[in-house]
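Omission of a single protein chain aside, the complex is shown with its protein chains in their original locations.
For reference, chains read A and B in written order, and residue numbers begin at 1 within each chain.
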Amino acid sequence: MTLSITELLLIPALPLIAALLTGIFGWALKEKLSHLICCIGVIAAAALSVHVFLQVLDGASFHGNIWTWMISDNFIVPVGLMIDRLSAIMMVTVTIVSACVHIYTIGYMHGDPGYSRFFSYISAFTFSMLVLVMGNNFFTLFFGWEAVGLFSYLLIGFWFKRESANVAAMKAFIVNRIGDFGFAIGILAVFYYFGTIEYKAVFEAVPALVAADFSLDFMGWEVSAITFMCVALFIGAMGKSAQVPLHVWLPDSMEGPTPISALIHAATMVTAGVFMVARLSPMFEYSEFALAMVTVIGAITAWMCATIGLVQNDIKRVIAYSTCSQLGYMFVACGVSAYSVGIFHLMTHAYFKALLFLAAGSVIHAVMAEQDIRKMGQLRKYMPVTYITMLIGAIALAGVPPFAGFWSKDMIIEATMVRDMGWASEVAYWAVLSGVFMTAFYTFRMFFLTFHNSDRVDEHAKSHLHESPKVITVPLIILAVGAMLAGWWGVQALGITNAEMANNYFGSAIFVMDAHNPLITLEEHGSHGWYHFIFTAPFWLAIGGIGLAFFMYFRETTHPARIAATFPWLHSFLLDKWRWDEMNWKVLVMPARCLGNILWKKGDLGMIDGKIIHGGIVGTVLAGAAKLRNLQTGYVYHYAFAMVIGVFGLLTYLLLGS
Amino acid sequence: MLEAAFFYLFGGLAVVAALGVVMARNTIHSVMFLIFCFFNASGLFFMLDAEFLGIILILIYVGAVMVMFMFVIMMLEVNFARLREGFLQYLPIGGAIAVMLLIELIAAATSGVFSSKTASTVEHFGREVNNTMEIGKVLYTKYLLGFEIAAIILLVALVGAVVLTLRSRKDAKYQVISKQVKVRKEDRLRKVEM
Partner (left out) sequence: MANITFPFPFPVILPVLPEIIVAVMAMVILIWDLFLPAERKQWTAYAAIATCLVAIDATLRTTGADAQMAFYGQFVLDPFAGFTKLLIIGATIYGIVLSLDYMKSEKNIGEYYSLMLFSMLGMMLMVSATNFIIMYLGLELMALCLYVLVGYQRDVLRSSEAALKYFILGSLASCMLLYGISFLYGLSGSLDFAAVGQALGSLGDNSSMAVSLGLVFIIAGMAFKVSLAPFHMWTPDAYEGAPTPITAFMGVAPKVAGFAILARVVIDALPSLQADYVTIFSWLAVLSMAVGNIAAIAQRNIKRMLAYSTIGHVGFILLGLIAGGPEGYSAMLVYLAVYLFMNMGAFAIIILMRREGIQGELLDDFAGMSKVRPGYALAMGLFMFSLAGIPFLGGFWAKYAVLIAAVHAGHLYLALIGILFSAVGAFYYIRVVKYIYFDEERVAFDFSENPLMQATVAVTAIVVVAIGIFPQPLMDICRAALGGIV
């Protein structure tokens, strides 16, 4: 059974058309028309995605090229679609979250001078993300990859009059470039070794390449070709999905408007790396080293960002660090070959993290753009809907059953536990396990400080304090439903956690070697009933984290201050985010700037501009231009003479030559 | 032998006359030289038994075109002195190039191609052939298209000349006779209180 190609093409086309319309004619459109166009485009795309998803559940799929963008010798760049169960679930997630964010934006951005520009950007972003997940080759992946990066940049710097927004946008872009460099090298290596960039052909050729045992010498280090490719591609994923040490841009990206934080920097774009690793599972499976690297990097990120999240005071930054941390979980899942669980966590995370961000946005909106949780408190009295939806999101994030986060996170931890990868999985297991406690703690710390504790809202903001309008609360409710049910639905209805890939939802979309598959091992340990969670550590750690937060922050206490005073060094170390920014500044930015300054002033201005360009090339050309202008005297006989000289010259040349 | 003598006579005179056209200081003299040049060319045509072309050349070019040229030049006042400015300045280079070009042209023209083989004796030599009719036959059959295009070119030349010259200038004063006739006393006469 194949899918209707028109329907498939419409899914990315609708947001694109909407983006172009609002982007080009935005200056002429009223707010209402702008958001109508974009919302209709994206909601229709979401409806079509759901329809496609249902067909895919029935076993439909699509694979084919639609258009050849470029042919250069044997380098063929097709544009095509590959719709299977992996891309279908991504499409549904992306479009539904995007639709919610679109609706939410109507209320949130109301009155902003860049209103239609904003809608144009987020619709265009949706298009790019859909291209990324729907494509059937590395080129569409790369196109989507770069396009989402571009819109991320534009949206972080959306309030371009703010200095900090511009700096954050640039930081995001530059850090992503580092990752993209690795990514591009990976894609080129793929083309070099396989001679094609289509997923299917590449995947089919992988076993042969591994069997042939190609290896290359990379900076005096012997690596097998497949490892080289996977590592290079994963470096790209590290940039896009904010993994240590390229995670520094994500918290700063909170300078963008909150809907963006929800859509791009929590639910969709940052998960592109996880999607990529899962999509390329037939490649990663053959490289033990790459898998170990994915696991370790993910584990470090999961743990480190959780510790930073413990002490942050900016409501959006807490959630942002939590995003980094959760992305780490997803990578750990992929690293231990439980790709399906990783994607599962990606999906559940998309719902509850988008919910948390949008709820946070609602709060920020209510307290007059204040983001410091120390200046909030007791907000539950004013905004009950936000309160309840955010509570649902927090519980889901903390991993309390039966909410969405529990199902996926629990599976990750168990899979990590049973997978034997030497020290890598050991480290990862302890990191993700301790992460659960911290996650629960910082989530509820933020939650209690915002909605309970004592009332610290300043007077000015208090007079405006009110529940947000419907366009904001309705998406919250939709996402809250997702945050409650997505996990249960994924396990029970889709069977994402089934060990046998044949019985698993993903089926052939993800490739796992049986020897690697932790889910099989897990099943051998014995199947548990639904209540088994009571006997597992993660559950009790989550409860413990919530309990500690309750103890310290539900009412105003002096515990937090005392603890901070007891460990001042640790506290400031965490508060300064492990001093990554300072280190980057000293080790990378300063030397680069010095070098840049030298090259600019001495090399470019002095040598190239001054001596070569202005003295040499431009001088010659300008002198020639002046001479030629003087030749153009305006006298007919000069012109005629030039013609005669021309004839004479050519004739002489020919006669002498022959 | 006699034919060769006449050829060189007509040819030489034509070259001399052509030189006179460009060298003469007085424009009228130039035109006269041109007429002389045409006569010689016509003589060359006659020697080729192409009487029709020879006569046409005299009738149309000498009789009509050149006479008109003469009128036009006499009506224009051309400043001869200024036209000659800088003549000497360009003479060395211009002259050198002209001489070298001439040598090249002569060399090329005498390089043996235009021998008697290609420019063989005219086929109809000595036969009773009507020159005019033969040209007409070719002109209205094989060269019909060219003939038609030439007609259009003449039309365009005509239209172009009219367009470029026939125009009412803003500063020109025209007599409008009907206006003059229609004028009444009140229009022109004004009483002034003294």
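As a working rule, a residue touches a chain if its C-beta (ideal position, glycine included) is under 8 Å from a C-beta of that chain, and two chains touch if they have at least 3 such contacts.
Owing to the predicted nature of the structure, the values given are computational and were not obtained by experimental measurement.
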Per the touch definition above, residue among A:A28, A:A561 or A:V636 touching the missing chain: A:V636
Candidates B:L19, B:L48, B:V129 or B:L144 - the one touching the absent chain: B:L144
Chain not shown: contacting residue from A:L54, A:A537, A:L570 or A:V621: A:V621
Per the touch definition above, residue among B:V22, B:M75, B:I152 or B:M194 touching the missing chain: B:I152
Touching residue (missing chain; options A:L9, A:L54 or A:L655): A:L655
Contact footprint on chain B, counting only the chain that is left out: 104-105, 107-109, 111-114, 118-119, 140-146, 149-150, 152-153, 155-157, 159-160, 162-164, 167-170
Interface residues of chain A (partner: the chain not displayed): 621-622, 624-626, 628-629, 632, 634, 636, 638-640, 642-643, 645-647, 649-651, 653-655, 657-658
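Everything below uses one rule, namely that only the chains that are shown with their structure count from here on.
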Distance between chain centroids, defined by C-alpha means - chain A, chain B (Å): 82
Residues of chain A touching chain B in the complex: 637, 641, 644-645, 647-648, 651-652, 655
Residue ranges of chain B touching chain A (in the complex, touch as defined): 90, 94, 97, 100-101, 104, 107-108
